[in-house]
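Of the protein chains in this complex, one is absent; all others appear in place.
Moving on to subunit A:
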Amino acid sequence: MQLLQYKSQAVAKPYFIAAIGLFVGQILFGLIMGLQYVIGDFMFPAIPFNIARMVHTNLLIVWLLFGFMGAAYYLVPEESETELHSPLLAHLMFWIFLIAGALTIVGYLSVPYASLAEMTGNNLLATMGREFLEQPLPTKLGIVVVALAFLYNIGMTILKGRKTAITIILLTGLIGLAGFFLFAFYNPSNLVKDKYFWWWVVHLWVEGVWELIMGAILGFVLIKITGVDREVIEKWLYVIITLALVTGLVGTGHHYYWIGAPGYWQWWGGFFSALEPLPFFAMVVFCFNMVNRRRRQHPNKAATLWALGTAVMAFLGAGVWGFLHTLAPVNYYTHGTQITAAHGHMAFYGAYVMVVLTIISYAMPILRGREVNPERAQVLEMWAFWLMTVSMVFITLFLTAAGILQSWLQRIIPNPQSFMQVQDQLHIFYWLRELAGLVFLIGLGVYLYSFFAKDKPQTVEVSEPAPTATVASQPATT
């Protein structure tokens, strides 16, 4: 049986594999940093904290981009009902992106950052050394080339085929992603301007156009696993992304409170960003609604779990934990503390890690020549879901506790204490965070193993037949 509707969808597979591989690297470096928080000189000077952090965050960004590209290559041919414009170009870009990414990480780890900057032409155009945009100039240019080739490939495919709301929204998000990245090349010597437009990459990615990509991926998976009418799902999608952009664009202002921009941003940023939980809340309602109204019982239970989990965790991490410290009078005390770290962890995991794992969960079995994974593999994958998700909740809770105490001791009490004095009192939370991180690693191990798990040979008769896609006799109602 031919499972892939279009042969060229197969180019997604290496993208997903690379994404998972880099994910593992990201977590290992996260654990190193977690330990450095309590054993300050751990691995120093071989891997100083700033290097480990750069590897941790850059790997995250790169593997999510691999995931997004894989998702696009998988879903666009199916949505457009045509083969991908150029599978060859997609393969080529895969290797360019992977090699550029690997070289960048090797550069971070083997050469002092200042020498790396010198070697790679940072003196010609200084773009390095800003949070998340640490990549050397050739890497940044490589990202632009890969992004353009990717957009061309996806764009041509969409143009020649059927245009659906999902592909249009996905393409809009991807164009925005590439477009806003160009601000990575703008680095004025005025720090305030630098910071102001730095957020046009960082915030307008994660609280702007990435939400479009996320919505499109979730929408696609939901159509597939629930069989709900496309019209309904696409209408919801438009509502969600409207909320995302209307709140998220001016919501950028919540980063402009204390960096030298005018004080009115406390009102503009506060008001609009306080509404940023709305699109995520709508996503929760949307996902549960669609799954409840499902017209088929899809046998990929793991993918359904990931889809619902994405909505819930994105709402908690991006929505609730974002709201906690988004209003200026609160942010005045919490800005740049562990509260920010707590929010960052759960938001990235809940929204973007999980949505990529959702599409991988749905598409990877098909790419590997079966409709769904064997039962035992799915059970393991669901164990991995719970281990990783619950440990991320605990990482967030411990960092939140640390952040509250930090704000209190360093910024609120009458005799505020110094940064390091305060840090020394937070060790218990950092240890617990590291412990939760280890559980996350175990979950990740289970996740990896689930790809290779086969059903044990059955020795007893089972009463239920192996699950297959069937139309539910009684459509569930709410």
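As a working rule, contacts are C-beta pairs under 8 Å (C-beta built on N, C-alpha and C of every residue); 3 or more make two chains touch, one makes a residue touch a chain; residues count from 1.
To be clear about the criterion, contacts and distances are computed from a predicted model.
One chain of the assembly is not displayed; among "Sugar ABC transporter permease", "3-isopropylmalate dehydratase small subunit", "Nitric oxide reductase subunit C" or "Phosphoribosylformylglycinamidine synthase subunit PurQ", its UniProt protein name is "Nitric oxide reductase subunit C". Of the options A:3, A:39 or A:88, the residue whose C-beta touches the omitted chain is A:39.
Checked against the full complex, the candidates A:93, A:147 or A:165 give a single residue touching the omitted chain, namely A:165. Residues 33, 36-37, 39-41, 44-45, 48-51, 53-54, 113-114, 117-118, 122, 126, 128-131, 134, 165, 187, 189-196, 231-232, 234-235, 238-239, 241-242, 245-246, 249-250, 252-253, 255-266, 268, 332-333, 335-338, 340-341, 410-412, 416-420, 423 of subunit A touch the missing chain (whole complex, contact as defined above).
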